[in-house]
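Shown here: the complex without one of its protein chains, the others still in place.
Every chain is named by a letter (A, B and C) in the order it is written, and numbering of its residues begins at 1.
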Amino acid sequence: MKLSGVMPPMATPFQDGKLAPEKLKENFKRWNKTDLSGYLVLGSNGEAVYLNDKEKTKTVEISRESIPASKIMLVGTGMESTEETIRFTNQVAKMGADCALVVTPSYFKGSMKPQILYDHFVAVAESSRIGILIYNVPQFTGINLEPEWVARLSEHSNIIGVKDSSGNIGQLSEVIRLSRKGFAVFVGSAPVFFPALCVGAVGGILAVANVVPQECVRIQNLFEEKKFDEARGLQGQLTPLAGAVTTKYGIGGLKMAMDLAGYFGGNPRPPLKRPDKNTEEELKRLLLTFSSFSSGSSRR
Amino acid sequence: MKLSGVMPPMATPFQDGKLAPEKLKENFKRWNKTDLSGYLVLGSNGEAVYLNDKEKTKTVEISRESIPASKIMLVGTGMESTEETIRFTNQVAKMGADCALVVTPSYFKGSMKPQILYDHFVAVAESSRIGILIYNVPQFTGINLEPEWVARLSEHSNIIGVKDSSGNIGQLSEVIRLSRKGFAVFVGSAPVFFPALCVGAVGGILAVANVVPQECVRIQNLFEEKKFDEARGLQGQLTPLAGAVTTKYGIGGLKMAMDLAGYFGGNPRPPLKRPDKNTEEELKRLLLTFSSFSSGSSRR
Amino acid sequence: MKLSGVMPPMATPFQDGKLAPEKLKENFKRWNKTDLSGYLVLGSNGEAVYLNDKEKTKTVEISRESIPASKIMLVGTGMESTEETIRFTNQVAKMGADCALVVTPSYFKGSMKPQILYDHFVAVAESSRIGILIYNVPQFTGINLEPEWVARLSEHSNIIGVKDSSGNIGQLSEVIRLSRKGFAVFVGSAPVFFPALCVGAVGGILAVANVVPQECVRIQNLFEEKKFDEARGLQGQLTPLAGAVTTKYGIGGLKMAMDLAGYFGGNPRPPLKRPDKNTEEELKRLLLTFSSFSSGSSRR
Partner (left out) sequence: MKLSGVMPPMATPFQDGKLAPEKLKENFKRWNKTDLSGYLVLGSNGEAVYLNDKEKTKTVEISRESIPASKIMLVGTGMESTEETIRFTNQVAKMGADCALVVTPSYFKGSMKPQILYDHFVAVAESSRIGILIYNVPQFTGINLEPEWVARLSEHSNIIGVKDSSGNIGQLSEVIRLSRKGFAVFVGSAPVFFPALCVGAVGGILAVANVVPQECVRIQNLFEEKKFDEARGLQGQLTPLAGAVTTKYGIGGLKMAMDLAGYFGGNPRPPLKRPDKNTEEELKRLLLTFSSFSSGSSRR
């Protein structure tokens, strides 16, 4: 299995506020028909921070059953505490995850100096039975791990990649330039997916890939076929939708767009909310720019 | 019981990485001899983010046994999810907490608009069996709740106060000016404790009060006796120590200073670390500016 | 002459886009009847960045004629270049200024390390024929000079004070605590004027003092008479107006409020604009909370 390509940070479906395993299975059934290379389970967009331990376990279980062996199963396991991160990483390893995504701890921002973060990632990597990827997401954590530190961590044989969601292409370029050859650098921000590929990213872990997976894959395919103008054009279509389902309307918007695209989205957990009717109209319009949604009925 | 005065956000002691109930009891025994008005259990400085559910329950249990009825028992119960916050608040209520401190949820910063936060706090307040205080701590959460929104929330009969740790005295003044009379405004930043009292704060929830509780109380006493120059002078002595045990050396520094002051501090949980020998020397020097530590042996 | 008390950063009047010397003289006539301790000429609120060399010279000239010897004449002379700052400081010295306010250079933010700023201020102080005050205004410059560096600069015999407009009372306290005795620390943010006095500021250089000079002076008088509750109450009245004429509506709002208060305000220079009618109504309402404007007609 090659660590590359497009993966959605899988949204976690709820019905009446409860985890909805059947809905998740249905979503997987449709996603599996696309060329997504894998899935991130329990990512930020999976509302991992709103799930209790039991719900997390259940979500991993269903995902393991639903994800074919040919696709990557990456699971978000980062906690504030080093020990808890190790414990949970090994739990999901035992449950069959291929690799784990470990976010920078961040609550005590002032104390999270680079060396502290470095030691944390090394400690987790040393004790983890599966390979880990670093998750750098300053817009959520208020912490940025600089390229030279990611590069140092890339030398550890059990640290196999990074998801950089900063949206900073200069930084991504430096991560790629400075890291060891073969280190898997994913971009986590859809509006810069195409430029990220240009500077050498191996793929994208993109919220919007929950909604329009094949369109995201197509950008990468076009790029690899050196059809740059087409790739750039498709990126231009993707950007407004990507902005809407993350920055602008958050997970509520993402789930609403999933509903419009024929997946089960449903409501996010409070304090998050489902957006209003106006947003629904805007999301419909944004989806219609894609051919798969513009001819007569949408794919539903 | 009057909601006012000085409370420490109680540090949680560990031995060999495990929760150390006996050490916590010993600390309480000494703190109880001072004029602290109460305690914040499971606050940021209590490393709540590093405790699992069982450890949290145990910590609340020991605290309830150790805190006399004459002192306030405030417990940090804020989670990212509204539902989980309510569940945990009512759990600690049943265990005997007097009131709960609820931090602004913050993981999805971009989505945490004022109205979302407002609805969250109201939902928690509606369902909580004990009064709640809002916890505004932008340096950890990346979220700031503006005075006009705190004021609106102060109108709810079950929202009884706020801990503002922004360090922004202009903001604190506005919170006090705009909130309903009787709403308990605590400052959460020791370097501005004296000016906070000047603008009308009812007290302080101060990390450094784990180390020098009586000195903190004394600032408020001097202020209330209108001995402003003395209060300001003592604040000047407190500020460098307060900066060291929070901003500069974090919880590792706080716990080291507790050890030096005769309490049990011990090590924080990784990724946090105990500072080195140089820091110890610096902390010793800072403690010596206080008379209780400068005469011969320290209080130990 | 004692360096203390309330000074307005004097607004510069324009008519048909041209400097209006007569209007400035009229304003001075009224201000001089109050207990303002002096004036800041060519400050930020004086739109110094919109004046050419000739206009600056003319403004200083008129100010010198209009300001009585009993009041302080402080002139803003800071430029990006060290040499130009020295040249202009000595020019206004020759024209009769009592002292000069020198802003931190800031265009090349990344290069403005503390030592660079230190050397700049020392160079200016060495060559200046009049005493200089440091001007720290992060919200305009993006640069903050830390208390320990202000304190080091306070040791220079020709650096006689600082105007700190950060609004950060913790920082102001530290500046006062660490600087040499006699160093004049002014606060430059009206919403924290009262707490600034509490922590030891000698006075305020306040935009809103262009509009309600005597009310600002009164806060300081009440404070000095130890009438803290009254001082705090008056501060509570001042804060909304102060916020409106700076943060909220900028210099356009300040000048509109001056017009409403019976001074000549007029229009700011483009790109700044005069606010609309709604703002005028809001400003009127805010002025009416002051007794001097609430009886009979508002325009005295």
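Everything below uses one rule, namely that a contact is a pair of C-beta atoms (placed from the backbone, for glycine too) under 8 Å apart; a residue touches a chain by one contact, two chains touch by 3 or more.
Predicted model only: the values in this text are computed from it and were never measured.
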item	value
For the chain not depicted, the shown chains it touches	A, C
Contacting the left-out chain in the complete assembly, out of A:Thr57, A:Gln214, A:Thr239 or A:Thr279	A:Thr239
Identified contact with the non-displayed chain, of A:Pro105, A:Gly142 or A:Pro191	A:Pro191
Touch with the omitted chain, as defined above, among C:Glu22, C:Glu84 or C:Glu281	C:Glu84
Interface residues of subunit C (partner: the chain not displayed)	17, 44, 49-50, 52-53, 80-84, 105, 107-112, 116-117, 119-120, 123, 139-140, 142, 247, 250-252, 269-273
Footprint left on subunit A by the chain that the document does not show	167-170, 173-174, 177, 189, 191-192, 194-195, 198-200, 226, 228, 232, 235-236, 239
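Keep in mind that, in the parts below, only the chains that are shown with their structure count from here on.
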item	value
Co-neighbours of subunit C and subunit B - touch as defined	none
Chain centre separation in whole Å, for subunit B relative to subunit A (CA means)	36
Centre-of-Cα separation between subunit C and subunit A, whole angstrom	50
Sites on subunit B at which at least two other chains make contact	none
